[in-house]
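Heads up, one of the protein chains got dropped from this complex, but the rest are sitting where they should.
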Amino acid sequence: MKKTMMVLALITLGALVLFGAGTKETKAADSDVTTIRWAYWGSGQRVEISQKAIDIYQSRHPNIRVNPEVSGGAGDHFVKVDTQLAGGNGPDIIQVGGNIPDYADVLLDFFPHAGKEINLSVIDPSAIDSGTIAGRLVGISTGVNMPALVYNKSLVERIGAPLPKTAMSYAEFKEYLRVLKGKLPAGIYPMQDIGVLSSNSTPFGYWSRYNGTPLYDAATMSTDVRPADGQRYLELFAEYRREGLVPPADIAAGYAENNADTSMVIAGKAVIGFLWTNMLSGYQAATTDELAFIELPGAAETNALWQPPSQFYAVNKDSKNIAETVKFIDFLVNDPEAAFVLGSDRGTPASSTARAAGSASPADQKVIDYMNVAGPHSSAETDHVPNDTEFNSTLYLIYQRVAFGQITPAQGGQQIYELLLRMIGK
Amino acid sequence: MNRKQTDLAKRLVLNLFIIALALGMLYPILWLLGASFKPSNRIFTEVSIWPSVATLDNYREGWRGIGIVGFDTFFKNSFVICILSALANAIFCSLTAFAFARLKFKGKNLWFALMMITLMLPSHVTTIPRYIMFRRMGWINTFLPIVVPKFFATDAFFIFLLVQFIRGLPRDIDESATIDGCSKFGIYTRIIMPLTVPALITTLLFSFLWTWDDFFNQLLYLTSPNKYTVPMGLRLFLDSSGMSSWGPMFAMSVLSLIPAFILFFSLQKYFVRGIATTGIKG
Partner (left out) sequence: MNLSKKRRLQENLGSYMFLVPWLIGFFLLTLYPMGYSLYLSFTRFNIRTPPQWIGLNNYLVMFKGTETLSRDERFLNSMWVTFRFVFISVPVKLVFALVVAMLMNKKLRLIGLYRALYYIPTLLGGSVAIAVLWRRLFASDGLLNMILHTIFGLTNLPAWISNPTYALYTLILLAVWQFGSPMIIFLAGLQQIPREYYEASAVDGAGPIRQFFAITLPSLSPIIFFNFVMQMISAFQSFTQAFIVSGGSGGPLDSTMFYSLYLYIKGFGFSEMGYASAMAWVLLIIIAVLTAISFKSSGTLVSYGSGE
């Protein structure tokens, strides 16, 4: 009996010692080294190249430690960052995307640091503009990005279909999908149902620009989309679905299209899908087939494409190491050695010194080629609908209701219109 | 003679039926096990459990983990968290249970009722406020927010289990000890604790396994990959790698299930006892 007691007492003691030791250790390390916490989301490849960049920086600055806090997807990332910010424990560097306006209040203004910790003069003015909100530069662009259609080139060649033209009208595009349909075996579709995807509604945003009715204008706080516009969009895809050019709703919903892992194109079940250019290298790494880009239909006539910043490096304004953190960001965006390692994974660099470093991979070269062709077919970015995440989630729900035949495209168009008004009014 | 034969046949049919049903139920798990040894390109073309070509590549590749952190780190973290949680639960829940089951004091019924209510409380109600509190203490990205609550006997379930168990022990032992001048703490450590060892083992087991699977809290409090646990490693793995890595993913899934398996088969009777006395959720 005594033995049992002794054992339990020892175990408790052991546990307490373990705790003590654990906490003490980290504290000791904190005092002589500055630690920068860098929160981002991304794929296995992004984690690897980011770590390479960190290693280079740490070898140059032995007193700095950079701790990456990685989430697999943007959703997880923002949940984590939000909760940390709520607790007043946000990371030093926060990677943000198109939702940067939602975070502007809690982010550092870089302008006072220009020419000191960070060199802004080599960064494209358009990239500076995109990170500026209400006169404050709250995010440094990680590079520019473009929406594109990705297709499986090897698969097209295997089935003996002609390769697609880079720029097509909607009519030509549909014809091409039909050609693919004629050559493909059952169970493989010409295109994934990209009308609205579970994690992004960019194709709809593109179409509304093509249609001349942008989703949102922040200055007037209004939308140009009307119920009839939404209806036409939903009918366009309903037509594709009827002809079997995109898969039935339940098959399509099986692929979340968040990343290469959940992509129908990578799974070999569809020829064409939607992709942001910066994601090509990650997708290409996940398949042995060769991937390539074409423009979204109708861009050549309307210049409806755009070149937004891929993401931003932003700094938590409550960071305790502001100067060191900004210096590290300067390294990430401007340093040639860093740029060479990072490639186009976070977008094609917006800094001239970084671009001068060149690129190593064939996928990066494809991105540059695409941008050269599609760049002229783009125009200024339109404003993001407020409450981006909720807008997308609900839009996807409406889109699916139509796809599964629960409501008509006309009803769907009405619901999209009401959704837009609700998001703007919120 | 004839009767014996039909009896035997009946038994045989019953045995076969039970085995067939079990195999049907376990097929997905067996398939997972088989798939973890198949080369990636065969995983989704083979229905059979047995790999036609077996390889350890999936394990080798999976063990390397994601970019900068390997699965060895995830396993180490999971073990540290789970062992500490299990020990803390066993010690502090049993102290509390002893008080509720054996001691007399004012307000006991009220506290006991409150304790039972927390058993049914959906954890959603406390998540955010707890987070804010722990961060004020500077505990984010440490194991403390996950482990320390267990030092305050917050798992009412195990208190209930131990109370049930202690109540089942004959009272005369500790009564005679009281007469012999034994203190309360003495009764607890010398009499009750040793007698509750089976229930304590049940507590250790279930705390370990539930902490192992407690994905949500780990997601919330552990922020850098070198602090990640096995379920988070799996999720990260699932999120961030291509189709070609289903194999490694399955291989690591298999490894993640092994601790539960070992514990279960080595300590089976404690599982049964624990469930039967309390009616475990799940």
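Every chain is named by a letter (A and B) in the order it is written, and numbering of its residues begins at 1.
Here, a residue touches a chain if its C-beta (ideal position, glycine included) is under 8 Å from a C-beta of that chain, and two chains touch if they have at least 3 such contacts.
Remember, predicted model here, so these are calculated numbers, not experimental data.
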- Missing-chain contact, candidates B:86, B:153, B:193 or B:222, resolves to B:153
- Message: I'm checking contacts with the chain that's been left out. Which of B:80, B:201 or B:257 qualifies?
- Response: B:257
- Message: From the list B:18, B:54 or B:173, pick the residue that touches the absent chain.
- Response: B:18
- Task: Extract the touching residues of subunit B with respect to the undisplayed chain.
- Result: 11, 14-15, 17-19, 21-22, 25-26, 28-29, 31-32, 44-45, 47, 92, 95-96, 98-99, 103-106, 111, 114-115, 118, 120-130, 133, 149, 151-154, 159, 184, 188, 209-210, 212-213, 215-216, 231, 234-235, 238, 246, 249-250, 253-254, 256-257, 260-261, 264-265, 268, 271-272, 275-276, 279-282
- Message: Contact with the hidden chain only, please: which subunit A residues?
- Response: 75, 79, 82-83, 85-86, 103, 105-106, 198, 249-254, 256, 258, 262, 267, 269, 387, 389-390, 393-394, 396-397, 400-401, 404, 406, 422, 425
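Methods note: only the chains that are shown with their structure count from here on.
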- Query: From the C-alpha centre of subunit A to that of subunit B, how far is it in Å?
  - Reply: 37
- Touching residues (chain side subunit B, partner subunit A) in the complex: 66-68, 80, 84, 87-88, 91, 128, 131-132, 134-136, 140-144, 147, 189-191, 193-194, 197, 219-220, 223-225, 235-236, 238-245
- Query: What residues on subunit A touch subunit B, complex-wise?
  - Reply: 1-2, 4-5, 8, 11-12, 15, 18-19, 22-23, 26, 37, 39, 42-45, 47-48, 51, 67-73, 76, 80, 83-84, 86-89, 91, 258-261, 266-267, 285-287
